[in-house]
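What follows is a short report on a single structure.
The complex is shown incomplete by one protein chain, all other protein chains being positioned as in the whole.
Per-chain residue numbering starts at 1, and chain names A, B and C are given in the order in which the chains are listed.
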Amino acid sequence: MHENMNEKCAVVGIYNHEAASKLAYFSLHALQHRGQEAAGISSADGNKLHTIKKRGLVMRVFDEAKLQTLSGTSAIGHTRYSTAGDDSILDAQPVFARYDLGEMAIVHNGNLTNAQEVRDALIKKGAIFQTFMDTENLIHLIAKSSKEKLIERIIDAVQRIEGAFSLVILSRTKMFAVRDRHGFRPLSLGQLPNGGYIVASETCAFDLVGATFIRDVEPGELLIFEEGKEPQSIKIFEPTPKHCIFEYVYFARPDSSVFGQSVYQARKTMGQELAKIAPVEADLVVPVPDGGVPSAIGYAQESGIPYEMGIMRNHYIGRTFIEPTQEMRDLKVKMKLSPMIDIIKGKRVIVVDDSIVRGTTSRRIVRMLKEAGASEVHMRISSPPTTDPCFYGVDTPSKDKLIAANMSTQEICDFVEADSLAYLDEEALLRSVNSDMHEEKYCTACFTGKYIV
Amino acid sequence: MHENMNEKCAVVGIYNHEAASKLAYFSLHALQHRGQEAAGISSADGNKLHTIKKRGLVMRVFDEAKLQTLSGTSAIGHTRYSTAGDDSILDAQPVFARYDLGEMAIVHNGNLTNAQEVRDALIKKGAIFQTFMDTENLIHLIAKSSKEKLIERIIDAVQRIEGAFSLVILSRTKMFAVRDRHGFRPLSLGQLPNGGYIVASETCAFDLVGATFIRDVEPGELLIFEEGKEPQSIKIFEPTPKHCIFEYVYFARPDSSVFGQSVYQARKTMGQELAKIAPVEADLVVPVPDGGVPSAIGYAQESGIPYEMGIMRNHYIGRTFIEPTQEMRDLKVKMKLSPMIDIIKGKRVIVVDDSIVRGTTSRRIVRMLKEAGASEVHMRISSPPTTDPCFYGVDTPSKDKLIAANMSTQEICDFVEADSLAYLDEEALLRSVNSDMHEEKYCTACFTGKYIV
Amino acid sequence: MHENMNEKCAVVGIYNHEAASKLAYFSLHALQHRGQEAAGISSADGNKLHTIKKRGLVMRVFDEAKLQTLSGTSAIGHTRYSTAGDDSILDAQPVFARYDLGEMAIVHNGNLTNAQEVRDALIKKGAIFQTFMDTENLIHLIAKSSKEKLIERIIDAVQRIEGAFSLVILSRTKMFAVRDRHGFRPLSLGQLPNGGYIVASETCAFDLVGATFIRDVEPGELLIFEEGKEPQSIKIFEPTPKHCIFEYVYFARPDSSVFGQSVYQARKTMGQELAKIAPVEADLVVPVPDGGVPSAIGYAQESGIPYEMGIMRNHYIGRTFIEPTQEMRDLKVKMKLSPMIDIIKGKRVIVVDDSIVRGTTSRRIVRMLKEAGASEVHMRISSPPTTDPCFYGVDTPSKDKLIAANMSTQEICDFVEADSLAYLDEEALLRSVNSDMHEEKYCTACFTGKYIV
Partner (left out) sequence: MHENMNEKCAVVGIYNHEAASKLAYFSLHALQHRGQEAAGISSADGNKLHTIKKRGLVMRVFDEAKLQTLSGTSAIGHTRYSTAGDDSILDAQPVFARYDLGEMAIVHNGNLTNAQEVRDALIKKGAIFQTFMDTENLIHLIAKSSKEKLIERIIDAVQRIEGAFSLVILSRTKMFAVRDRHGFRPLSLGQLPNGGYIVASETCAFDLVGATFIRDVEPGELLIFEEGKEPQSIKIFEPTPKHCIFEYVYFARPDSSVFGQSVYQARKTMGQELAKIAPVEADLVVPVPDGGVPSAIGYAQESGIPYEMGIMRNHYIGRTFIEPTQEMRDLKVKMKLSPMIDIIKGKRVIVVDDSIVRGTTSRRIVRMLKEAGASEVHMRISSPPTTDPCFYGVDTPSKDKLIAANMSTQEICDFVEADSLAYLDEEALLRSVNSDMHEEKYCTACFTGKYIV
């Protein structure tokens, strides 16, 4: 149950479909889990770009009339998670600009590690920044590039930025998709039923619009979509994959396939590995829903201990602004999660979650289970201790807030008031996500502090 | 996945707590699954009743300021499911009235089978009806009773009505809870941490407000809450229990305990029974989320076939008014449910759901699994064929729309395009919900057509 | 500028027009000045009544889709002014009821003086009241009448009530309009272009829908609208006219004709009379907009002193919830009214308003003019001192809040800080509104305390 680490965005691009913005809309709906704060779509009708973006869920931002104003056969879209508390809509995407070659719009999933330097350099040369988004850097770099053609400028621009970026760029007639050399964030290519194309952060967007998976956009690859042509591929960077392993642990939707593997399957294997390296005698395996479900199933299958939905999640949850009374302790967790008392009572429970960030939610869950009568609560985490913040597009608390950066596993166990606590180790995690790959393929910095330089 | 049978309401009453309306609010939130169309609360401050009711989810209807106007130490609340398409808020509850003894408000879960006769008789005597709710009958019967005291009038009134009713009635200083003689709909009594009391349709409301379960309000029982006294019990009717067995099958929240038994446990046992009477060779047991989860777990445990979350439910679903393109078939189901292709592909799948109403949703699910590559799809339903409509408070389609009323199981199997289809039989269902009880304790009319006369 | 006395409602009825609810909608828009809190329409399609009512201005309550659900060729409508601070929509009109003869809906403009006795008597006989509106009495009286036919029952019912009422009643096939014997509140009959009929509180509703004025509904008259027939008239009461003279002073729209005379003309004559009985040497005549405009024009014409729009009204005014700073004195008035400094400066100003209720607003206006540089401010009021509250459908402060009930004219002059103050006297007021009528035709209770017994 995550309130502490959040994927910042999802992107989608549709090329060559007469209902392009509508397809972008449904795709964004499928990607809503990657960002609920704002949504936006830009379309291109050959002459002009049209953009609508607004705070709120995809379904609330758009209606039929709005989608109709987003005319044209290509469209890009974005959903945004944001920490910003203010009212500004300026930080929603797509970012649109008119520049010397015409008009363009960009959507971006990721985080640039040299954003500040790039921004400072641009500002020194007289650029102005109207938002707080990294994406604005890209617009400037493309506009200011001395190259003649847009494609050359995009190459020019992305070579100056570092960090994580899965980009989709729309001009009046073309669409471009780029992924950083490490391929931190996912980006997949699919075929629409009518012959057009889709690129999206996760494959779960494909199913809804009837698209079929072709392949991932490669790390370091630029894909160019142009009318009447197959997508052309240019290798901008030598690929050195460092896929975000946390996409498997928590972010991606379980029905997606990212970095070449089923997310659900990866999570289930993590649970199996966890059962192997951290077995415990108990009566039940219970997931913390929804994140812990696949790994709990894996743990249960491997250990032979029965799997039970011992904790229920209430899906009518929204934000309440009603102050609870003194007596309603842990209300925030209880409004979301509630125990199956008759299942838990008197039982030794293995509770499986995907990660522990600050530890406070885990403690509330353990307490809830004990109040429900669990005789023992053994917490099993399907990833290694989260010790380091992410600089590649995930919103993480600072290191001093990460419990595993400041306490030993035993101390954490005491803090969350569990009878035992065990994490998956890095090696087992890597085995789970792709047995035949060695470590280098994934970014595990949030567990190891080993950042790409 | 139910779009066809729906519980119509939930009720709650809080007595003797200084934040009574706040507790009613959080309780209604926990009961939101029983009705999402409208919500309302009446409170009593000793002198006057205060009522707020409106269309929308509990969280949207109330805010801190509104709850503060609902002052007093007792409160009753209601969430409503409604088929009415109009804009009228008049049909929300609580129903409030001034009458010769002062003021009262009533909330009602259930359905009166003699509502029309009672209404006609009242109208003949000059009563006017301003809403379409059965509850208005009760207000009239109480107001027109020749008895002197409110409690006598309530007894008088409920003796004239027939059918299903779990009522909570609020006067300026007292609260009353009544259940019909058959106890069709659930109603439980709990103790608040401060010594006050709560009655609610399901026990899942208790946990959130820190209440502890005391016992069910008995069929035919009237409970009177009065200041400075223990709740007093009056037996109005000789109890002849006919609890709605569909509460176990689908309506109640799995973490509730209704009619003396854990809902989750009952559902899991249904799955186990189903595995015994309708085994099939397969690779996976997959629930239709969320309803089918506990019975699928039971089926998997009994059969030894692995349990997998082969279908994902998207919880960001709301109503979209965007027309899909021609290519987006079965969009409505696909926006809610999506298959784990890597899990399903090439596998023989047992898919477990709680019931089949019209058959169209089931067919979409089977097709979705086949499109995802399932080699076989065996549908298992954890209740008997739904052949008859409910007259006791559940919104069901008419008999001609109920597929099981018009087709044999084999015909249904063909219709939904499954490789095999099996239902739980009535006997096994009854075993699941309470092994030591005989049939008479439950109303199984929706499976058998045996209505109480 | 009135914040203190407010007309409570407007009513409209449309009979025999295929767009009946649409005509009711536009009529209510024209009557919006009589009530801004809630709006509602009921229509009858021959078989069934349809009702929509909601808080808010007419334009916000209805849209095309809603009007379409209000099908049928007859419709009645209501706009409501309300003092009630709560959220209840129950007190909006039309009031709808099912009763022994079928369905009916009622709209009511006025106030019943024996409402409490009627209500108590009804409650003693077992009636329940779900709202706080007088109108509910009527529904009950009609429903409980021992007469057989609706028309007899309406006659029966209105004979039991006292006070002010302009009613329009809708059944499934007929419409009825009734006015109390005194004709306190206006109600006029018009002809629709297609041959159908309209009744409305003011004739300004006629123009918008293309209707032509036929005549007023008479005091004590019942009009029956039935398909294929001319409206039939029944004299229920011997008419003893006591028309609300304040309709001329302030309530009615200047482009309406009420009680047989143009409102604008009446107001202008009041100004002329005022100039005759309270002349003063000055440079300018300035109205307090919008209410004081016609009488200021009359005053200027009679006196020969130039008329100037020396005070501007800001029509973007709404409710602000922003706290002003200490320095922003009289912000509430200043956001609505502002002086033409260059016109006012150094001038002796006659400021004309329709009435003084509490005196605080008048004081703010005088101060504002003096701050703008007026050398003298002479206040002239186009009605007599308001000394008594209204019991016939106008929301007035209690007597202790009415400045003229507690101070002499000189004291009021001192209080409002004017250089002189004069009111129109009763005789001149009566002359203004209809020269050939004697006093008895009008209710002047708010100026004289002479209430009808």
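Some points to look at:
The rule is simple: contacts are C-beta pairs under 8 Å (C-beta built on N, C-alpha and C of every residue); 3 or more make two chains touch, one makes a residue touch a chain.
Not measured: the values here are computed from a predicted model.
In the entire assembly, the chain absent from the figure touches the shown chains A, C. One of C:Leu49, C:Ile151, C:Ile236 or C:Ile297 touches the chain omitted from the figure, and that residue is C:Ile297. For the options C:Tyr25, C:Phe165 or C:Phe225, the residue in contact with the chain missing from this view is C:Tyr25.
Although one chain is not drawn, the whole complex shows that of C:Tyr197, C:Tyr307 or C:Tyr392 it is C:Tyr307 that touches it.
The chain not shown here is touched by just one of C:Pro339, C:Gly359 or C:Pro385, and that residue is C:Pro339.
Seen from chain C, the chain kept out of the figure touches residues 19, 22-23, 25-26, 29-30, 32-33, 36, 57, 59-60, 62-64, 67, 192-194, 204, 207-210, 253-255, 257, 262, 264-265, 268, 290, 293-294, 297, 300-301, 306-309, 312, 314-316, 318-325, 327-329, 331, 334-335, 338-343. Residues of chain A that touch the chain left out of the display are 50-52, 54, 66, 69, 86-90, 95-100, 123-130, 139-140, 143-144.
One rule holds in what follows: only the chains that are shown with their structure count from here on.
Highest inter-chain contact count (C-beta pairs) belongs to A-B. When the CA atoms of chain B are superposed on those of chain C, the rotation angle is 180 degrees to the nearest 5. Relative to chain B, the most remote chain by averaged C-alpha coordinates is C. A separation of 60 Å divides the Cα centre of chain A from that of chain C. In terms of their C-alpha centroids, the spacing between chain A and chain B amounts to 36 Å. In chain C, no position touches at least two other chains.
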